[in-house]
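Take a look at the structure below.
With one protein chain removed, the remaining protein chains of the complex are shown where they sit.
The chains carry the letters A, B and C, assigned in the order they are written, with residues numbered from 1 in each.
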Amino acid sequence: MILFEALYVAPPALTAQAPILVIAGPLIGACAAALSPGGRTAWVVSVLTAVFALWMAVAVAGEVAREGAIDYALGGFAPPMGIALRIDALGATMALLIASVGLMGALYSGHALESEVRAEKRTLFQSGYLVCLAGFLGLVLTGDAFNAFVFLEVSSIGTYALVAVGEARDRRALPAAFNYLIFGTVGATLYVLGVGFLYAATGTLNLADMAPRLAALGDNSAVQAGLAFIVAGLGVKAAMFPLHGWLLGAYAGAPSLVSVFLAATATKAAIYLIIRFVFGVFPEGEFGENFLRWILAPLAAAAVIICSMQAIFEREVRRILAFSSVAQVGFILLGASLATTAGLSAGVFYLVAHALMKGALFMAVGAFAISVRARTVEDFSGIAREAPWSAAAFAVGAASLVGAPLTMGFLAKWSLVSSALQAGEIWIVVVLAIGSLLTLIYVGRILEAMFFRAPVRGAERASEAPVGVLVPLFVFSGLSLWFGVDATLPASLANASASVLMGEAP
Amino acid sequence: MSEIALQVNFALNIALLLMLIAVGVAIARMRSLLAAILLMGVYSLVSAVWLIVMDAADVAFTEAVVGAGISTIVLLGAILLVRAGPVRHNWRMTIAPAVLVLGVGGLLVYAMTGLPEFGDPASPANAYVGRNYLIQTPDEIGVPNVVTAVLASYRGFDTLGETVVVFAAGIGVALMLGFGPRSSLPPLPAAMGDHHVVLRVTARLLIPLIALFAFYVQFHGDLGAGGGFQAGVILAVAPILHALVFGLHETIAALPVRAVRSIATLGVLLFAGVGVICMINGGGFLDYDHLFPPGVEAIIPPGLLGDPDHAHQWGQHFGIFFIELGVLLTVAATMVTIFYGFAGRAVEEP
Amino acid sequence: MSSGELLILLALALPLFSAAVSYAVGRMPDVRETLMLVACVGLCIITISMFMRVGAGDAPEMVIAQPMPGLEIAFRVEPLGALFAVMASVLWAVNSLFSIGYMRGAREANQTRFYMCFALAMFGVMGVAMAANLFTLFIFYELLTLATYPLVTHKGNEAARRAGRIYLGTLVGASVVLFLPGIIGVASVAGSTTFTPGGLLPGTTSTVIANVLLLLLVFGAAKAALIPLHRWLPEAMVAPAPVSALLHAVAVVKAGVFAILKISAYIFGPELITALPAATWILWLAAATIVISSLVALSKDDLKARLAWSTVGQLAYITSAAMLPFASGLVAGGLHMVVHAVAKITLFMCAGAIYVATGAVKVSEMGGAGRRMPILFTFLFMASLSVIGLPPMGGMWSKFLLVDASFGSGEWLTATAMIVSSLLSVAYFLPVAFNALFAPAGVKGPEFTRPGGAPGTVLTAAGVTAIGCLGLFIAAEFIANYLEPLGAFTLIEVAP
Partner (left out) sequence: MSVAATHFNYLAVVVLMMIGLYVLFSTRNLIKQMIGLGLFQTSTALFYISLGKVSGGTAAIKIYADSVEGRMLAAPLDPDFVQQFGVGGVVYSNPLPHVLILTAIVVGVATLSVGLSIAVRIREAYGTVEADEIEAVTRVDAARVGRDP
């Protein structure tokens, strides 16, 4: 955590309030963006806001690293009466991740929107983007089950429309967005239902307060169903196989900024909440173990195999990446389903790695799309010659996705496999191996087209993306590389998170 | 008075629930979208009545204005725009959903058996935090309506989030419908007969009354049922009525789109701003006890404002007042934005 | 920085530098190729001096990075590695000479990319040779695969791309599904992947797991082309001759068997290998590979295909050597690695020269070609002798040691297979040279398609290595002694 010591420059008064400022900052920023006269101003606002959010997130993470978990009582009412934010190592990690992705997205949006969103819509678009950012940050920081629902909706409502705005380039974005809305709302409602059961059983909504009461309660059909509904509801948001139907169209159709942001954060936040409930709130016991072993793990494995297969037979690059996202969620959940510290740590590490690589990939695809309507694998033929830098960044992200050595993806798969071996779950190792192989195939197709094929005859030529796009793009792929050579920071975060979840550390 | 009162209450409860089920089935079977939408309105009204029976006055009020009111308007606007004919129906599409639904239903029933009895005052839900709110509100907040106290103060952060959700919905609708071709319905010609004169005159009378009622609901919120959401929706009805009678262009001329959006934004800013001020004055976010700078004497002596036996903070009262105001602005403005979005959409000729 | 570290860094930097330069000055072929030759010579000097130091008992080592605990990118040069490095760098130099002539002669396209990938491949080879642990070895092993892919698909036509797909598919696939899990398995049972004299695994795990790991690792190293993972090798022959010459006689395939030797010597150690039934299974499979490949080679008329299949067999020799329980097996394997590399590169370069000069690729077309190109075919003849294992060629010693070790450890099957295949190789190699040199008067060989026959550089290169085959006959003992440390730690003595 030395890094945080270094980055930790917020004045104490601000640090004390940092947890809420992480959320309130983007909210106020969203208002400012909505009020700003033009798209350019809105963009500046959104970048500044994102910087502020990241700064606060770093302050929070530093605080957590020093003091352990933070509780922040809102309205001055101690939980369970009031709502409290509770930030442990995992929450801090997620906040850092989301805030950084938010910043990268904000930078990227400067140029991306110009080609994808009509001028008069940009201010509102930026505002909506910031609302989503606030929503996801609130989702990972809050310690209150119902408040989590509220933020789930804050992040979703905006997202639906943002996805639909993709119609400007591809009208398929509209049905996709509608589909997303239906799925998402059903998911959220199921979640509320589950929370309702837990509330009925415990009388409280505060997660920390809930856990001991559930443990005291023992086996109760309402609680078990509650878990089922919560996981199912969040599973929809997390694109957990087989509840992932909404994701493909949404990622493929949305404006590239939204794809980048969603791919890197949306499913992750939901996964975080699932992990939080399964390991932090529900008492260990036969029910939980059976659930992990017989439901979560098999579904995750199915996701890895089936969706990777589908990705292989897909034409459009964005859809390939979307399928791959579902498969990768499978990898993460496989790690979590081991229910060991090593497994959870691997899962969290993988989660971060995947956020970075997918951010890079979707951003690169967006960068290509800025100059030329490149959608299918054939369109990508020879694009490496037309836009070498973006192509290089894409290649790095792809390498990390495959798990090539010296990328973060490799270390992620490494720790996943070794944790599975330690747990004696050989079949998981097999699934991982097969999954990696399939990944190799569909990624290989794209890379071969990009680097070893000649451009399509007479097709419009792509040109290199503007610097404003290349910078965040390189940050993403750069991090994938850097953490592949020195993974101290993410590894320590992941380990801390895992030990907190397994109750080995406060 | 005797036990009968309780049994009547319970009987009402059962009867209304059965009515709801009946209406639900009717909606499911209905082919005509228009009928289905109207039935949705009925459903909301019936459930509002049921909510009264369940002692949920505020919720009933909200359900009435939101569920039966604005939702119906939006739905009607939508089917007008999509020109939807009767819903087609094929049998393929019934088996799988039925199975799924039965599965979920089974799980739900299994879960329900684990719940405490209905109405049990000793159930965890009613005995723990819920009860504490009832006990502590007079002391800590000092508003008679505990729901308002919890909504605006104890769980004010939820309400902020909720306000943002509304705000986001406004953004969403604006992004979808706000920028398309506007409808070019000509303002109503004068030679359309006297009943329109009547209509206009009544409207002119009615609109201020609606606004007045809205503000009553708003400021009565901490004494009785009511509050920012209900008031916001009611307030939004005023311009909507104006648009229906005098034509959308008149309304937009009087109440420009951008202004409305700005008002919605200001509502959120006001809400969040209250929170920030509390922080600046040394409290936590939305901690109304610190609404006033340290050193300002802001204690309400017992007896003032109704409550004879507790002293409490002016801060709570003002905090709740301001954030409810923020909610009002955002909700009202957003509802108008949504109306503009749907009503302003050009209905392309078939 | 110690001089050892400096050597290691230079050994890695020079190929990279050469790659960068070839890209930078791609416009000016002459400059490009001069600089490349300079780099080659430099690399030779470095590796040789490293070789000397290791011979003197020193072991240069350095740690580059440690991404995760128990997982570091580190280098440590030991005898086998030093030998491999020298072999690769010298042959790279020779081959560069050859490719200049060949590529210009055959007017190949994309020469800059060609030389660049070549240098990158050498970078990979150096990394593999000096790797201090399995993880590092794996990284450079994969890098080698990726760097050579563009070379295999160099022609860019559909056939080439198909071959490339099989090449990449087999090699990377095996790495992901077998090699990597094996490595991770080693790491999770032993806590690290460092190459340890005497073996890393002994005493850390059960025999069952050790068996599994051995199978994973040996089959994972698909570059060793053990049946059934051999198909990529003949396929890859679509590549231009220099590629086949360097990569499929020296760099790629030898990286495979080198990895297996290292794994046998430093991960399992002779004692554990002896104890493992899996080793015996692999021996049987290797024996099968040896015989089958020789038979297939016999049936091929295309010279390069014949060479490719013979390579498959010769690699299996080395694999079996690694599976033999005796240190002498390791020594013999190391020796055979070098000898076969020199002989095979000669053969490939001759094939290339014939192609450039006459355009002939089939053995049946080469009858009487020796009249026009007596020197070339003499070289071919010498190299054939070495591969067969006849005096006065280096091949003789390595085969002798191999057979001896097999007998010594009671592996009759292996020994027999080796002898049989040697006889078969007589049948498929000698005719090539004989028909070319001593064809009956009626047969007139193919016409020169290129005035003056093969370019001088090509001939020179082939000559150097052909002489090398001869030289190894003398140097064999020196190399065997040099590799002795591999056996020094084992308790089992070679049977008299």
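Just so we're on the same page, contacts are C-beta pairs under 8 Å (C-beta built on N, C-alpha and C of every residue); 3 or more make two chains touch, one makes a residue touch a chain.
Please read these numbers as outputs of a predicted model, since none were measured by experiment.
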| item | value |
| --- | --- |
| Chains on display which the left-out chain touches in the complete complex | A, B |
| Residue touching the undisplayed chain, where the options are A:164, A:208, A:370 or A:406 | A:164 |
| Touch with the omitted chain, as defined above, among B:108, B:280 or B:299 | B:108 |
| Residues from chain A at the interface with the omitted partner, ascending | 146, 150, 153, 157, 160-161, 164, 167, 170-172, 174-175, 177-178, 181-182, 185-186, 189, 192-193, 196, 199-200, 205, 315-316, 372-376, 378-379, 456-460 |
| Touch residues of chain B, complete complex, unshown partner | 1-6, 9-10, 13-14, 17-18, 20-21, 24-25, 27-28, 33, 36-37, 40, 43-44, 47, 50-51, 54-59, 62-63, 66-67, 70-71, 74-75, 77-79, 81-84, 87-89, 93-94, 96-98, 100-102, 104-105, 108-109, 112-113, 115, 117-123, 125-126, 129-131, 133-135, 137-138, 144-147, 150-151, 155, 158-159, 161-162, 165-166, 168-169, 172-173, 176-177, 180, 223-225, 229, 306-307, 331, 338, 341-342, 345, 348 |
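As a working rule, only the chains that are shown with their structure count from here on.
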| item | value |
| --- | --- |
| Touch-based graph of the chains, sorted into line, ring, star, complete or other | line |
| Maximum centroid distance from chain C, chain identifier (CA atoms) | B |
| Averaged-CA centre spacing for the pair chain B and chain A, given as whole angstrom | 32 |
| Approximate Å spacing (C-alpha centroids) for the pair chain A, chain C | 45 |
| Residues on chain A engaged by chain B in the complex (per definition of touch) | 17, 20, 24, 27-28, 30-31, 34-35, 72-77, 80-83, 118, 120-121, 124-125, 127-128, 131, 134-135, 138, 146-147, 150-151, 153-154, 157-158, 160-162, 164-165, 197, 199-205, 213, 220-226, 228-229 |
| Partner chain C, residues of chain A touching it in the complex | 403-406, 411, 414-415, 417-418, 421-422, 429, 433-434, 436-437, 440, 444, 452, 484-487, 491 |
| Parts of chain C lying in touch with chain A, wherever the complex brings them together | 65-68, 71, 73, 135, 138-139, 142, 150, 153, 161, 168, 172-173, 176-177, 180-181, 184-185, 187-188 |
